Structure formats: C-alpha cells, structure tokens
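The block that comes next holds chain A.
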Amino acid sequence: MTRMPEPLLEVRGLKKYFEIRKGFLMRTVGWVKAVDGVDLAGYPLETLGLVGESGCGKTTVGLCIARLYEMTSGKIYFQGADLTSLAGKRLRAMRRNIQIVFQDPQSSLDPRMTIKRSVGAPLAIHGLAKGRALEERVADLLRMVGLDPQHMNRYPHEFSGGQRQRIGIARALALSPKLLILDEPTSALDVSVQSQILNLLRDLQQRLRLSYLFISHDLGVVRYMSSRIAVMYLGKIVELAPSEDLFCMPLHPYTQALLSSIPSTNPAHRAMGVTLEGDIPSPANPPSGCRFHTRCTYARAECAKFEPALQDAGAGRYVACHFPLSDSR
Partner candidate 1 sequence: MGEKLLLQVENLHTYFYTLQGVIKAIDGVNLCVREGEILGLVGESGCGKSVTALSILGLVPSPPGRVEGGRILFEGEDLLAKTPAEMRSIRGSRIAMIFQEPMSSLNPVFRIGDQMIEVIKLHKKVSTGSARIQALEMLHEVRMPDPEAVLAKYPFQLSGGMLQRVMIAMALSCEPSLLLADEPTTALDVTVQAQILNLMKDLIRKRNAAVLLITHALGVVAQTCDAVSVMYAGTAVESGSVESIFRSPAHPYTRGLMECIPDPSRKSGKLKIIPGTVPDPVNPPPGCRFHPRCYKATATCSQIRPDPVRVGPDHVVCCHYPEEG
Partner candidate 2 sequence: GRAAETTLVILIPSDVANLDPAFCMDNVEWRQTYVAYDRLVQYDGKSTKVKPMLAESWDISPDGKVYTFKLRRDVKFWDGTPLDANAVKFSFDRVQKMGKGPSEAFTVLSEVKVIDAHTVQMVLRHPFAPFLSCLATNGGGIVNPKVMREEKNGDLAHEYLSTHLMGSGPYKLKEWVRDQHIILEANPDYWGGKPKISTVVMKIVPEPGAQRMMLLRGEAHIAEGLLIEQIQKLRGEKGIVIVEDPSQYCCYVYINTQRKPLDNPKVRQALAYAVDYQGIIKSILQGCGTQMRGPIPAGMWGHSESVFQYQRDVAKAKQLLAEAAVKNLKLKILYSDRVPTWAQEVMILQANFRDIGVKLEPEMYAYATMRDKIDRGDFDLCMGVWMPDYADPYMFMTYWFDSRNFGLAGNRAFYSNPKVDALIRQAAVSSSQPEREKLYLDAQNIIVQDCPYVFLYQKNYLLPMRSNVKGFVYNPMLTNIYNLPDMWIE
C-alpha cells in the first residue's frame, strides 16, 4: 500500500461526551464518554475500516466527522483545513465534501418523498440545479448506482432494501463528495443483497475517486472492503493496522477475541477460539486503566491502573496495549 504524504482526513483527539442529566433542574450528573480521544488519518482513495461492537462509538465518530454532532473536544482536518472552526456559509460549502450513508436504508429515506425529491434534495438545497436540469442530474445519479431512472417518481417503499440503499448512496453522491462515510451500510441487508452493495461501492470508489470511512461490526465485510482497519473498544481505538496484517496477527487481545468470535461458516471448524466472559461495560462508567481489562484474559494488575496509549508497533501498525500479543507469548 502506498502511503500518501498528505492525509485527506485527519482526526486528532476527538472526544464526544453526551450529558446525562438528572435530578432537580436536570443538572448534568455524568457523561457518556461515547468517544474518548480518537486519532485517525484517512488518505485519499483509500478505505479506512472502523470496527467494534455495538455501542463502542463508531457512529458517533462518523457523525462528528460529518459535523452532525458538536464534538466535545478535538480537531478534524479535511485536506489540511480545520473543519472544527467552520460555521455558517463555509460549513455549508464544506459539507459538500463529506457525505454519509446510513445503516438503515428504510429510515434514511423519507417514506413520503419520491426518489426524485430525495436524491434531488441536496442539489435543491444547495441551489445547484432546478427543474429539468435537476431531473437529469438525478437520472444520472440513479444510473450511476444501477437503478432505472424511470423509477424516480416512485416512493421508497416500492423498492427493496438493497435498492433503497443504492438510493441512499446516490443521494450521498449528489454533491460529488470526496469522502464518503459509510455507517454500517449493509448490516440491515441480507447476505445476497449485501454483496451487491459492496460491489457497487468498490466500483464507485474507482470511478469517482472516492475515499471511504467504512464503519461496520462485520469483520468479514470490513476485511473485504478496507485497506486499513481501526478497532474500537468503548470509545477508544485499540488497534489500527493494514487489514491483512490485522487478521493474520492481531496484536490486541480484544481484536483477537473479536476475530475468534466470528462464527465460521465452515461447520468443520467448530473449535471456538478465545471467548470473552461478561458484558461490555457502560461508556458512562468505563473501567479504569485499560478499558478492556475487565474482560481480558491476559489482564494484569497494571492494566487496571494505567491507560495504554496508541503506540506505533511498526509496519504501519498501532496498538494500545501494555502487553500486546506476539508470537513470542
């Protein structure tokens, strides 16, 4: 993999806490630390995968990057420009570069809008096209994602899940973004449809020279799509590595557990690897030290005390663990 010197997207120290309000006059009594210090860099034309269990903060990262959440702290640079400080008109203009495709094709399209209006909305909002021009542009977009433009006057419920997800992608492409955030774009779909969408996404990436931030909890899909993968646990990145390396040799115990929890589709390989005990702690009250130590099979006393930083482990790999796994263990 060739690394470009200049990252397209750079996230530094991103934190997003949600207030927990309680009691008299709704005073804030605590914070859900949904994202608690995330550093990431995405390079042009690559797909950066973001995996982790439900509730670990993946969506929050995505929405913060798209500036749909006000973040608590941290900086986001897009093409070297600081996104965090933008507001008003300049933010509006910047929004065109980063678009997002949501998990659930059903709820990401307004059931009361025709496809034409849904897909044309970004163009209309930005005043880019009107009337016939808009219609033609929408037709182009639909064709691009493999839908028949003749159907543009239909409503979402007249399409299947996979088709709806294509519509969502077409809408995200309407403003010709450079970066597409894909928030679990296939987890609501069946395997057979999932592969159609994945094919389409790879195809579009090449044709339109897009960069992806691909969020998913399905490791198989992420492995297929991404060049590099970041693994999140409870609001933090615990491991970041080129995708094949990660799968061949996970450095973080959590990554290892995650990989071995994927049920293999080969009935012959029934042996389960490391299974974890217990449930995921709440992000409102994360464990001290290494957040994973409560479930880690290798945890030692230090793990509960000190929080490991994300450290360079060589070969483009980073890991946040006091005792990274290695062959020597």
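Here is how the candidates were picked: all candidates are chains of the complex that A comes from, given by their letters.
One rule holds for everything that comes next: a contact is a pair of C-beta atoms (placed from the backbone, for glycine too) under 8 Å apart; a residue touches a chain by one contact, two chains touch by 3 or more; residues count from 1.
Remember, it's a predicted structure, so these values are computed and weren't measured experimentally.
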Task: Pick from 1 or 2, the complex member that touches chain A - done: 1
Task: For the chain A and candidate 1 complex, residues of the former touching the latter - done: 53-54, 160-163, 190-196, 198-199, 202, 217, 219-221, 223-224, 247, 257-258, 261-268, 270, 272, 275-280
